[in-house]
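Got a structure for you, questions after.
One protein chain omitted, others in place.
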Amino acid sequence: MSTTVETKDAVAAKLIPIYIMGKKYEVPETLTIMKAMEYAGYKYIRGCGCRGGVCGACSTVYRKPGDYKIYSGLACQTVVEPEMYLTQLPFYPAMRATYNFNDLTGAPEEIFELYPELFRCVACNACTKICPMDVEVMDYIAALKRGDIKAAAEISFDCIQCGLCASRCMGELPQYHIAQLARRINGAYLTPKAEHLKTMVANIADGRYSECLNELKGMDEDTLKKTYTDREMEPATAGEDWTPKESKCL
Amino acid sequence: MAINISNRDSDDKLRQKVTEISGQNFQKCYQCGTCSGSCPMSEHLTVQPRRIMALLQLGNRKALSEANTPWVCASCHTCMVRCPRSIDITRLMEALRLVKLRQNFDKVHPNKVKPEEIAKLPQIAMVSGFRKMTS
Partner (left out) sequence: MKISYYPGCTLKTRAKNLETSALASLKALGVEFEELPRWNCCGAVYSLADDDLIHLVAPVRDLIRVKERGHDTMLTLCSMCYNTIARANDLMKNDEEKRYTINSFMDEEPDYAGEVRVLHFLDFFRDEFGFDKLKEKVTHPLNGLKVAPYYGCTLLRPKEVALDKPDRPELFQQFLQALGAEVVEYGSSTTCCGAYQVLNEPGAALTVSHNILKDALNHGAEAMALTCPLCDYNLGRRQEAMKEKFDFGDLPIYYFTQLLAMALGLPVEESHFELNTDSSQELLKNKNIINKSA
């Protein structure tokens, strides 16, 4: 049997010029900014994280020719464009207030006390315009100013703490730190508690699974292996109402 | 309070800056004193509004910068509605504040306002206070 594999000529991607911190490089047009910078020979030791668009490490600010606007994006997610003029902003200083979370009660005044610069917001919207995750930053700051922590937590949900909002803020607020406090307060004090979770945790602490766990712990290796391979498994086609025969350890 | 009137103490740049920022012609002031008589903060000022107008006309930067007047002014607009020369004195006070604030100066420091105060104050107190007295 022949095992030759047919090969086609590799099609090279078209090269386009981009400017990394003012210096011009020709890079394949299909690459993301991050890959393009690595193609150009840069090695990331900061400003690079998950490479998946959720950690906020690779914030990039860029401009395009003939356009006054400032654009932003995550380097790992944004595909390069011809004549793109970019720089990385791996870090922008923003002080986080220190507080003992257990001392908070969820009153809006607590946020006002910890972040009085909140009141310096002039609703210029520079923060919303620069956000690479399309979070409506100005709107959550407005919500916080009027004491609506829940709305602020909801609006800021997609925030990945990249710091670009703080870098553009006229009022010099650390928006993403304030939003994180709002989300923490919302989760801990404002959203309804899952009572069934509390009950279950108490049951487990009271020893609901102790007998089963001790039984497993007491087995020798062979018995444990056999128990595992002989366990009853839910069939792939089982309906909603399937229950196992042995329910002692559920 | 005696002040020197001489060319040396006259800062034309300051006069120009205040005129630009406020859009007001303080040279029109004929020192009637209605503004001083109307000002609710009068007893707390080191220099009365009427005298501030005179100092502006003279361009006396030193005396103006030592006066607490722009920083005690509450922008109540009583002076400007009564001024017989229709000078918007409130805008002049704002200009005097801004000349200093735009040098990245904070008269009120948001982080130094006592937390107990912030907890009791209405939000508009902080919003307006910071707008008028921080850079």
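Lettered A and B in written order, each chain numbered from 1.
Methods note: a residue touches a chain if its C-beta (ideal position, glycine included) is under 8 Å from a C-beta of that chain, and two chains touch if they have at least 3 such contacts.
Note that the structure is a prediction, hence the values are computed from the model and not measured.
The missing chain lies against subunit B, touching residues 20-23, 40-41, 43-44, 71-72, 74-78, 80-81, 88, 90-91, 94-95, 98, 107-108, 113, 117, 120-129, 131-133. Although one chain is not drawn, its touching partners on subunit A can still be listed: residues 108-109, 121-125, 128-129, 138-139, 141-142, 145-148, 170.
FYI, only the chains that are shown with their structure count from here on.
In this assembly, the C-alpha centroid of subunit A lies 48 Å from the C-alpha centroid of subunit B. Considering their complex, residues 109-110, 112-114, 116-117, 119-120, 122, 145-147 of subunit A touch subunit B. Listed in rising order, the residues of subunit B touching subunit A in the complex are 110-111, 113, 115, 118-119, 123, 126-127, 130-131, 134.
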